[in-house]
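Only a single protein chain was left out; the remaining protein chains are all shown in position.
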Amino acid sequence: MTIDVPPSTGRALPQLQPISFIGPDSSPTDAPTEGLSIPSDRTLLGLYRQMVHVRRFEAQVTHLTRQGRLATYPSAAGQEACEVGATTALAPNDWLFPTYRDSASLLTRGVPVAEILAAFRGDWHCGFDPHEYHTSPAATPLATQTLHATGFAMAAKLKGTDAATLTFLGDGASSEGDTHEAFNFASVWQTPTVFVLQNNQYAISTPLREQSNATMLADRAAGYGMPGIRVDGNDVAAVFAAVATALERGRNGEGPTLIECLTYRMESHTNSDDPTKYRDAEEVEHWKQFDPITRLETYLRSTGVLDDAGFDEITASAEELAASVRDAMNDEAVIDPSELFAHVYASPRASLGEQQKILEAELAAAGRA
Amino acid sequence: MTIDVPPSTGRALPQLQPISFIGPDSSPTDAPTEGLSIPSDRTLLGLYRQMVHVRRFEAQVTHLTRQGRLATYPSAAGQEACEVGATTALAPNDWLFPTYRDSASLLTRGVPVAEILAAFRGDWHCGFDPHEYHTSPAATPLATQTLHATGFAMAAKLKGTDAATLTFLGDGASSEGDTHEAFNFASVWQTPTVFVLQNNQYAISTPLREQSNATMLADRAAGYGMPGIRVDGNDVAAVFAAVATALERGRNGEGPTLIECLTYRMESHTNSDDPTKYRDAEEVEHWKQFDPITRLETYLRSTGVLDDAGFDEITASAEELAASVRDAMNDEAVIDPSELFAHVYASPRASLGEQQKILEAELAAAGRA
Amino acid sequence: MSVDAEATASATADSGGGTAATAPAPVTMTKALNAALRDSLAADENVLVYGEDVGRLGGVFRVTEGLRKEFGPERVWDSPLAESGIVGTAIGMAMGGMRPVIEMQFDAYAYPAFEQIVSHVAKMRNRTKGRVSLPITIRIPYAGDIGGVEHHSDSSEAYWTSTPGLTVLTPSNPADAYSLLRESIASDDPVIFMEPKSRYWMKETLSLPVTTAPMNRAEVVRKGSDVTLLAYGPTVRTAVEAAEAGAEHGLSVEVIDLRTLSPFDDETVSASVRKTSRAAIIHEAAQFGGYGAEVAARVTERNFTHLSAPILRITGFDVPYPSPKLEEYYLPTVERVLDAFETWDWEL
Partner (left out) sequence: MSVDAEATASATADSGGGTAATAPAPVTMTKALNAALRDSLAADENVLVYGEDVGRLGGVFRVTEGLRKEFGPERVWDSPLAESGIVGTAIGMAMGGMRPVIEMQFDAYAYPAFEQIVSHVAKMRNRTKGRVSLPITIRIPYAGDIGGVEHHSDSSEAYWTSTPGLTVLTPSNPADAYSLLRESIASDDPVIFMEPKSRYWMKETLSLPVTTAPMNRAEVVRKGSDVTLLAYGPTVRTAVEAAEAGAEHGLSVEVIDLRTLSPFDDETVSASVRKTSRAAIIHEAAQFGGYGAEVAARVTERNFTHLSAPILRITGFDVPYPSPKLEEYYLPTVERVLDAFETWDWEL
């Protein structure tokens, strides 16, 4: 049957070696670049600065969990190049659809420290105003946000704005049905959506090889007629370039892109996890050589973009950020119990009013109102 | 980063031209065959015979819906090569996981006419004993059965039996999250599962181009590290050979296979559908030239495997089948109202007993018990 | 029903208004729904209609017939076949300023979207302290009595009504179908809009647009003094027939059409129950954990001393929705209603 065979454009499976500009040894690589260009020195310095900041931020927050002052925190330590590289590539009007893992991206997006912490210390679920930061609430149900990012991008396309959307998802989340549906809807509708799949090789304890039998997760894209590329997720230059280009493609009406960032989760899943149950210390040790921050630091020093003074200034400002985290924690918000009822519906419900009265009476009786 | 790049085996995207042995003009094609061999004359004659039977069966059933004697029937007219070719390739111990579209496969699997009709005339949901025919109830919720087929195959693998499973799904169903999850589980677990995707180019009214932007749906397979091939779904020789080989692979521990069968739904979605709203008569007309039955008939006559006497015998036996359909319809089953309660739980529930008494009292009062 | 320039300019959040009125004519529920969608699309350019087969085909029940042609495939279109995808993208679209009206083809086919509905649609406003509204209308054809194959006749209202954050409506007649759907689409709260399949072809003489009682209000559709019979969607007709049959036996039955399942209109129902002292609720869904349980529980809580008898639930049995030949035994009938009334001790 020689009929109805559609054209084969965009069908080929891409490179196996991840796209990379700056190698683990901090020198330029001969890895494929797929036509991308390395960001300017200025951009690289900004990315470096921001990576240092988010790492310091996460170290501080993780420390607070160890002290028992915060219940749970999923750190993205080791994944700063993905978080910062991808998020920095966004234009202000673009929207970000992050997950629980992506506090570093919230910080990069400009969400204030206190508002990021608000969610983790249990003040309120979201913690910030999504419309203010063009950033959706961090999604906890895995993969669900990939569809929100697709729908938002469709709205932008229909309204004719130039907003694109970026969503993060993990290697584990890639197994959920919603991921498939999002890839498909985005490609059929040709929405300006960039899917940044942070393949950190574990979904809590489940290693990649038990999550997928694919040669690489970027290979999923071909099945949707969507470009899929694999990037060294610890090379922020590569992540930034790939995401910026994909966003641009989206804005130009060329549809969505899947970007698999190969990286590694250096910390436990959250502080309540025990990674010794499922991975060797050597494996973690091995991945230290690919650290995204020291790699860029050495590179920037070698090219003269960073010197000791610059380094000290960045370190100091990261320390200020850490201090602001501690300050924010000391400034514990008091949550009004009426918040329970205030935002369930746009139009108030009589029965919720009745329930609120019950609670108020209870609190009054306990001398708490 | 040159580490951790897995081998590229099985990664390449397959042929674009569908695998085919016997072309639309009934002569051998020069399409790719991917190492498959054309079935024996004897097998081809059996396939031909069964295709004639199922077509006659479906024509008869469709006629009964037109007479208003059956409510709804989704015919697979035009898709007989997929239905018969795939199902015939099964060994008796294998299990089939069909959909509402696949009555032809139930018939091929040996489910008696009256039991197939039982579901359509509203006697009971399934209509037959799955364990007797090694065939799951025809699934109505799209794509859900792909996971059942995967799970069953995993059970067979764990138990060390040699059963493989085959499931049908449509181009529309391929968009559901469950399809993705089934492909992934099957490939990670390397289960003996064959996914036969009947791409008949419509999901009710929705054309393929609004369902998927993929060049071909078989391309999905690469993203799971699973072989994916496209077959001329109107060439029963190709379908049979591809499915038989895939089942064999599965039994040999080589895991699942996705087989996209390119075909066309000649009838309306069901008899309550109005296809004039969404497709041209010319398109349907165009597809007549690819008819799977006339194609094989001409081929078998040309090779001398089929002669007039053989043809007449097959036609006559198909007429007998049609007569048995009419007989079965005249033999209307009386359904005992207690069936409502009999099979909800393995262990009886007191409250259902009470409800059954209410119903019995109602029927007694109405003089119906 | 033509949508003129004026309609586009003036129609706003209030249902009805805007469209030039049609002369009174018999209108089916599908036509009324179709008109509500058309008028909503005309009234607000952010309104979008998509789902499985809602475009070219006009939906398997023809509720969206003609809309793609009239408003173009950028406003009304066929989506890929994936319900979680449909709801999930609608969430994103609503965050992006749209008011999507999406269709789940049959009741049981909303289940793949369960997580998106329960974990996001219902919770986004609360999660964001009101910063993010999701004005999404999810249309779900529901309930049975159509001789459908398995999974085509579920009554899933209890799943939605027991989920805080959702508003759940169900019309029982063409006028309400129009008016409530327009209100749903105009609402800033997400609405589960349940359409009783077996009543799609029910006709009523109407002039459109029509504005009926606002959502969140139940309606007394037949006055009575002995019993309050609560119904919604497909069972309102059964309830009225039961009231008529009761009248023949000297029983005066007040029938209330709930219209909105969540929130529940305690005021209207309590007023009636305090008058009659007896109440029953009728629905197609199974009894155990069905919506009738909430009705019975809350009406009893609020009116215990006014009740002469327990509130009865006249419902489907506690079994999966049966195959067509068993449907007649499953569905609550006029006789089952009257039999239930007889179980009460009328001396109390």
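Labels A, B and C are assigned to the chains in the order they are written; within every chain, residues are numbered from 1.
Rule of thumb we're sticking to: a contact is a pair of C-beta atoms (placed from the backbone, for glycine too) under 8 Å apart; a residue touches a chain by one contact, two chains touch by 3 or more.
All values derive from a computational prediction rather than experimental measurement.
**Student:** Going by the contact rule already stated, which one of C:S133, C:S162 or C:S252 would touch the omitted chain in the full complex?
**Tutor:** C:S162
**Student:** Tell me which residue among B:L16, B:I38, B:A71 or B:C126 touches the hidden chain in the full complex.
**Tutor:** Spelled out, the listed residue whose C-beta touches the missing chain is B:C126.
**Student:** For the chain not shown, which residue from B:T43, B:T108 or B:S136 touches it across the whole complex?
**Tutor:** Reading the full complex, the residue touching the unseen chain is B:S136.
**Student:** Would you indicate which residue among B:R66, B:K288 or B:R349 is in contact with the undisplayed chain?
**Tutor:** Residue touching the absent chain, from the options given: B:R349.
**Student:** List the chain B residues touching the unshown chain?
**Tutor:** 95, 97, 124-126, 129-131, 136-137, 141, 144, 146-156, 158-159, 163, 165, 177-178, 181-182, 184-185, 188, 339, 342-347, 349-351
**Student:** Could you please point out the chain C residues that touch the chain left off the display?
**Tutor:** Contacting residues on chain C, toward the hidden partner: 84, 108, 111-112, 114-115, 118-119, 122-123, 126-127, 150-151, 158-159, 161-165, 262, 264, 285-286, 288-294, 296-298, 300-301, 304-305, 309-313, 318-320, 345, 348.
**Student:** On chain A, what residues meet the omitted chain?
**Tutor:** 71-72, 100, 119-125, 140-142, 172-173, 175-178, 203-206, 210-212, 272-274, 277-278, 335, 337, 339-341, 344, 349, 351-352, 355, 358-359, 361-363, 365-366
Convention: only the chains that are shown with their structure count from here on.
**Student:** Which chain's centre, taken as the mean of its Cα atoms, is farthest from the centre of chain C?
**Tutor:** Centroid comparison gives A as the farthest chain from chain C.
**Student:** Would you kindly tell me how far, in whole Å, the mean C-alpha position of chain B lies from that of chain A?
**Tutor:** Computed value for the inter-centroid distance: 42 Å.
**Student:** Could you give the separation in Å between the centres of chain B and chain C, each centre being the mean of its C-alpha atoms?
**Tutor:** Roughly 36 Å, centre to centre.
**Student:** What positions in chain A touch 2 or more of the other chains?
**Tutor:** If we look for residues of chain A contacting two or more partner chains, we find 177-178, 181, 184, 188.
**Student:** Which residues does chain C have that touch at least 2 chains other than itself?
**Tutor:** 79-80, 82, 84-85, 112 - these are the residues of chain C that touch more than one other chain.
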